[in-house]
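The other protein chains are all here in position, but one chain of the complex has been omitted.
Our next item is chain A:
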């Protein structure tokens, strides 16, 4: 059944349109950067954008930062929201079930297809932006990454106050702003409660800032490994969205409803993450650790948030998929 679902995914024009659009955005940005040579100052704009002028091989990371806040979650919500509800409203669900396809295996196959879509689009974005980046900016010297990032993190304490305001206003719309704002706000939230600061982490961060100023060059292998780690983490981050949309997709017969429901959940989460008053729930919000992939480019790699993000996404996937399974296997298929 997984093979059938993958065939359906691959043979659907919409899939390729989505992947194409995801690759298009970083390309457009790259063309503007390359023609004007005006890069956003470090700490503003999407993470890494300031660094890519020196090193095109960093552009995949910049591209991830561009598509992560809106484009990618929207595409995932569309595909996952349509997965069951679309079959249902189209009438093909009943014909699959009487073939027979067991409801559980259909659900699993749908999830696998969505995961394949996420992996495929992240790979496509990274691949296309690597080609675009290297051809427009040259391979350069990837040390820039280590130099650029600490300036973002180094500004943490300074921008911490603006983070909570910037992010809700930008919400999903100011994607790149949310990226840097969220990034800046996170450590700020930590320092707001001084006793809660993990001293080790603080030291690590300070070290990262310092060492990065005199940063060591990244070997191509090191860069590739960090990129792969970031891509993997971004993929996992999308699984929570996929699980929300898939769960809603088993409830309604309207794929639009499921997609919009998932997006509404994400926007709510984005708003709450940046709201100090909601601090008690922020650690459990699906978008809380979305930007932790940036930590793959710190020196040394900062794993605390990455680990927390992986656990959080796993929790969302398990809980929502169980809910989807419980609902789907017991419901009357009347469409």
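Keep in mind that, in the parts below, contacts are C-beta pairs under 8 Å (C-beta built on N, C-alpha and C of every residue); 3 or more make two chains touch, one makes a residue touch a chain; residues count from 1.
By our rule, contacts and distances are computed from a predicted model.
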Chain excluded from display, named as in UniProt, from "ABC-2 type transport system ATP-binding protein", "2-oxoglutarate ferredoxin oxidoreductase subunit alpha", "Carbohydrate ABC transporter membrane protein 1, CUT1 family" or "Carbon-monoxide dehydrogenase medium subunit": "ABC-2 type transport system ATP-binding protein"
Contact partner of the left-out chain, one of A:7, A:135 or A:219: A:7
Contact with the hidden chain (one of A:34, A:101 or A:267): A:101
Residues in chain A touching the chain absent from view: 1, 3-4, 7-8, 11-13, 90-92, 94-102, 330, 332-334
